[in-house]
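Worksheet for the structure shown next.
Omission of a single protein chain aside, the complex is shown with its protein chains in their original locations.
Chain nomenclature is as follows: A, B and C, assigned in order of appearance, with residue numbering initiated at 1 for each chain independently.
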């Protein structure tokens, strides 16, 4: 393991100190916690809290600030934060109009955020939540844990953040969250695995010329291993899979996120973007109304990328995506 | 070589298409060129043009837009662009008040930009330039090529971009550029080399536990190879070297850039930031008035980072660093 | 009926066993999860040990509550709320009963409720459920513990991270089942649960 760190078990603590010091005009670390909260005048709006295991930087602390999250609760690397920490995040986010939790669909995250909700309600804070499950690599079924929450969560942060900033109520945010979640579809691939510093070795092995389709953001293996292909073939695999799940018609409007997994240069992300464009715009005749390319939801040092589509079934979502924010990573 | 690309010799072309499509509200690719220019109403201000070889994304196209660059001229990977392309960039940037070139100190860049300046002057465009040379890893001497231009160039873009936006004249920009360049100091290290897609193999070899101090942003080897050390020792090496070159006194104000080289996760960059903070703030008693952490001037897929200091000898530079921009990568 | 000293001895032993098997638990979790179950549990039991070393207990309910809260706030992941809920549920039952079988049954219910899971889904429940059944029948044995744990191998996961693997989860032992097996072992060794 080759990493610029000190003791592996100090990584999250030191990272949060580094981040909150560097961007102290936007965020602060709540003392004695792993919560990054925004510096912002409270004014009776709905607070938004997200979080999860660390290792997805700039998620989630990088999206804390005006127009996006009120607080991010950062667990150990790839490990859900605990309810007491989430409770601190909820308290920091509370402006009196209720707090909304953006949870990615992992058993650990769901259980810990649920317990935190219970604790918060004991302190008379109204809490509601969405469980984001955009990863179509995993088969969905009511008999299983269902789809994972991955990079699409960042669009959820942005849209809900903008709505909250505009003064939406907790119920309105909940409804919006459900609607967005239904139109959110992601899929990823890896060229190399991630190495959790506390584990010290890669989460899986890939041959020199192998890639893995359908990986998660914690080094979970995916659905198929293959020889490396040109970018346009990778794009084709993704678009085919997404079309099957999302369904669309010529003229539909989409928001799109090409997301690097942490060790993939922007050069490759933009080449891939160009191939995606050819498929979605030139061939499928879709309208890409909003696009982001870059590292938004990473898996530490994994090389690879994911593609997220949001079907813009509501015109206002585009305004929410475009509205101004003051955060580190958007 | 494991990369998400198509034909290696098409990388720059496809990357620029992907970038300009994704961010078409901010930039456009000038037809038949490798120039990314901003979409912006011309209004008689000084135009700023930067560029160089590709492979440093988000530099330089990611800094084109309101408040920063007017155009970025993108060469082949790690290869200076040619004078005819630079001339197109200059023409696109020209609003009638002259065009200022931000050149990194490499023989190729200097020669090609100089030739472009000659060509532009034949077309009656007044052109001036700065050669940025912030890399203290290379010994400076009037008898050699001198220091390289590296990540500090991004601060140059930001400060000059803000000044130009505010209406500074070509002479004022030139003076400002010289002043900033004198106070700009950078140094980098690598954990792994970069692989130019057209070359197909890494620029140098590093052992499993080796790092290299003083690398350039094109896979140039550095000044010393050592065993991997904890982050705080790496920070110490950098701070010692920077102090020797930059010199400072307790209370001095600095702008700081922790820059990832392309494959280094933000996790590591923030841990490193925390160690730098302890040395510069807690120990050296400096005031870090402006900080950025992230990938700004990369070397494709190199793992490593660099540290840039700008001594804020003029109060107004801070305002320039803080002013609003509309670009992809700041 | 087990004394509080026996419970303490068993649980302190558990706090030593888990760190010793940290790598093994991480490895089991690498195969079908994210490789951190050993690290998560170790972080938790070390905090539990600190808590137990600096506290004294006369009531089982207080002991279980402290353990549950400590696990909830230190482990994280899926296993933190699950083990935490087990002990918090045991703490509630301990106000009425000190019967080990009733207490372990309460623990099982806590896990099932929190995890919304049933036996056969390849989780820690597949150790807890059969062993609580054995306890009720007065037939708990060392072999029953390892048998329950081994049975998770051929199951297909439908809860937790392993469920993402679908059929590919078959053939691997469940890490949470292994840590639970250690818990039952410790409870038997200290005589809290009898063969």
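Rule of thumb we're sticking to: a contact is a pair of C-beta atoms (placed from the backbone, for glycine too) under 8 Å apart; a residue touches a chain by one contact, two chains touch by 3 or more.
Computed from a predicted structure; not experimentally measured.
Partners of the chain left out, restricted to shown chains and counted across the full complex, are B.
Only one of B:47, B:81, B:262 or B:304 touches the absent chain when the whole complex is considered: B:81.
Of the candidate positions B:148, B:174 or B:277, contact with the unshown chain belongs to B:148. Between the chain not shown and the residues B:28, B:68, B:125 or B:138, the one that touches is B:138. Within the set B:57, B:94 or B:220, the residue that contacts the chain not displayed is B:220. The missing chain lies against subunit B, touching residues 53, 75-76, 78-85, 106-108, 111-112, 114-115, 138-139, 143-145, 148, 196, 198-199, 203, 216, 218-221.
Please note the rule applied: only the chains that are shown with their structure count from here on.
Shown here, the protein chains touch in a chain-like sequence that does not close on itself.
Averaging Cα coordinates per chain places subunit A and subunit B 29 Å apart. Averaged C-alpha coordinates put the centre of subunit A at 31 Å from the centre of subunit C.
Measuring from the averaged C-alpha position of subunit B to that of subunit C gives a distance of 54 Å.
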